[in-house]
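Dropping a structure here in structure tokens format, bear with me for questions.
Omission of a single protein chain aside, the complex is shown with its protein chains in their original locations.
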Amino acid sequence: MPLLDVRNLCVEFKTADGLFKAVDGVDVQVDVGDVLAIVGESGSGKSVSMLAVMGLLPWTANVTADAIVFDGVDFTTAGAKQRRSIIGRDVSMIFQEPMTSLNPCFTVGFQIGEALKTHLALSRSERRKRSIELLEQVGLPEPERRLRAFPHQLSGGMSQRVMIAMAIACKPKLLIADEPTTALDVTIQAQILELLLELQNDTGMALVLITHDMGVVAETAQRVSVQYAGQKVEEQCVQDLFVDAHHPYTHALLAALPERATTRTLPSIPGVVPGQFDRPQGCLFSPRCAFADAQCQSAQPLVQSESLGFARCHYPLLDGKPLQASEVRK
Amino acid sequence: MLGFILRRLGTFIPTFIGVSIVSFLFIRLLPGDPILLMAGERGMSDDRYAQLMTQFGFDKPLLTQYWDYLNGLIRGDLGLSFKTKRPVWDEFFALFPATLELSLCAIAFAIGLGIPAGIVAAVNRGKWPDQALMSTALVGYSMPIFWWALLLIIFFSGTLGWTPVSGRISLMFFFPTDTGFMLIDSFRSGQAGALASAVEHLILPTIVLGTIPLAVIARQTRSAMLEVLSEDYVRTAKAKGLSPLRVNGVHALRNAMIPVITVIGLSVGTLMAGAILTETIFSWPGIGKWMVEGIGSRDYTAVQGGLLMIAVIVMVVNLVVDLLYGLINPKIRQR
Partner (left out) sequence: MSAPSDTPAAVQRRGRFLEFWGYFRENRGAVVGLVVFAIFILIAIFADLIAPHSPTAQYREALLQPPMWLAGGTSEFMLGTDAVGRDLLSRLMHGARYSFFIGVIVVVISAGSGVIIGLVAGFARGWLDTMIMRVMDILLAFPSLLLALVLVAILGPSLVNAMIAIAVVLQPHYVRLTRAAVLQELPKDYVTSARVVGASRIRLMFVTVLPNCLAPIIVQAALSFSTAILDAAALGFLGLGAQPPTPEWGTMLADSREFVLRAWWVVTFPGLAILINVLAINLMGDGLRDALDPKLKRS
């Protein structure tokens, strides 16, 4: 049984112009000790689906799912209190903007201590000891002094380290990292990713890494799930994905990587992710797909088998060539 | 922090000088001769007139007069009351505790109800508690408080007979008023029922004076909370698995308090303006009523002194609030 098992997750936002479907029937499975990368452009609903699992979406969001089971507890039926006892202890999350994710009115020590106090029965001195230990673990020098610091005295990279310390404070089984390096300098980005992988390695916790950076995926993940316009379009283990992407979107994404470019000009995907008002009737990727035909424009594709990377496509690619309908339905 | 204090003081001093000029000019701008105004309709001999001119210093050039006035101020000398011939400074500080007591009760009432109301409204945004609370707040904000006072008197004093109509304490009680705060003095007197009587007299004036600050604080708390609730650090707090009470009451409220404190500081001016009306209606022997009576009886030195002192008090409170603001907001404190 997977550690986290999400089935058919849908998230809709109430906006001034009606409902906006941000996540549309997404499945996520994470095993103990797994490293899963969720990849997609901005607007693909990759952050929203994980925020929904954590119960962190604003009141305008409407979340439905067949099941959100974490470690044997189904969040869709569990009470708010039971959910809160798991969130922050067994599953925790770090965010894209470390500078604004820490409360500016409280010291680092207060904010880490609070995470410990909420879930663990530790004395004040034990909490302090553990906080120092955590700051050392995330590689912050002079941890005693840092405990008294306010967030505005920290750099972005330091803030993210504090966020990580807070997230791993109760030794979680799963850490969700929502674009943890996007807001940071390039040199710091590598350090933070390294730190996350190191921690994952040392503690054996599972890691979900949300990113739009295929380079990051290649370096870190074991499995990759690709999202497009709120839907999961493909999922494979990382080596196989880079060798043979089955969904045309994934294929195009990989082709756009500078390291893999074969032509003089870098290929790009024409058009943009569909928004609230221009959702296509058939396959959501069809307006931008090089292989789309009338079938793609009129009918929503089904999810293919595991051997075809669960691709949500009428004509999944095999070695870069679309399979014909007769071949698919075997 | 030191630089912040110095900068803040740098704006305080010129404003203080300006305020002193305004209050100094007040008597000089009155139509007619101030000495004759003071004498009223009785008239006076030329000798007496000349004597009074010298006593109040009206015979000197304007600049010299202002210089003398400023020198007096620094020594706590606001001149003599036209009417009672007692020092205005002493009269002011004899009455000030009454106003201070009422104002403190009113602001405590406003904060005590306004902040929780604002939080409840923000947390339930768009739902019925929000709509009910914010409609009530808007009514409070639009309230002519002198009428509100009369309505409360009609209902609580007239119909129900619960509360007294005027004064600070029942005439039955006599005890030394050392502190000037009736709640403290009546408690220290040890007389049975004295404290209860003082409290009874305070209730309606407190509600009346606190109504507008209450509405303002509730509205400001709500909007500050709404702003803060969408911040990333509130999401972080939720991600820690904290209870809603702790997320809203500690993480969000602490940040939302920064603008609310400013509004509380600014409401000191509102309180002083409100005290003029409230004290007049409830015959509350404080400086608001004293000022209105001073204008009515043409006791212009008293009005002048009161004008200056009230402005200075408002300015000092705003200064203190700004410094407090620095304390609560670590970004300012550590710069």
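Here are a few things to note about the model shown:
Going by the order they are written in, the chains are A and B; count residues from 1 in each one.
Going forward, a residue touches a chain if its C-beta (ideal position, glycine included) is under 8 Å from a C-beta of that chain, and two chains touch if they have at least 3 such contacts.
All of these numbers come straight from a predicted model, not from anything done at the bench.
Put simply, the missing chain touches B once the whole complex is considered. For the chain missing from the display, the contacting residue among B:168, B:219, B:238 or B:251 is B:219, taking the whole complex into account.
Set against the missing chain, the residues B:53, B:199 or B:292 yield one that touches it, B:292. For subunit B, the residues touching the chain absent from view are 11, 14-15, 18-19, 22, 26, 29-31, 135, 138-139, 141-144, 146-148, 150-151, 153-154, 157-158, 219-220, 222-223, 226, 269-270, 272-274, 276-277, 280-281, 291-292, 295-296, 300, 303, 307, 310-311, 314-315.
Rule of thumb we're sticking to: only the chains that are shown with their structure count from here on.
Remark: subunit A and subunit B have CA centroids separated by 54 Å (rounded to whole angstrom).
Those residues of subunit A whose C-beta lies close enough to touch subunit B in the complex are 54-56, 58-59, 84-89, 92-93, 95, 97, 100-106, 114-115, 118-119, 150, 152-153, 163, 166-167.
Every residue of subunit B that touches subunit A in the complex is listed here, in rising order: 125, 230-233, 235-243, 251, 254-255, 328-331, 334.
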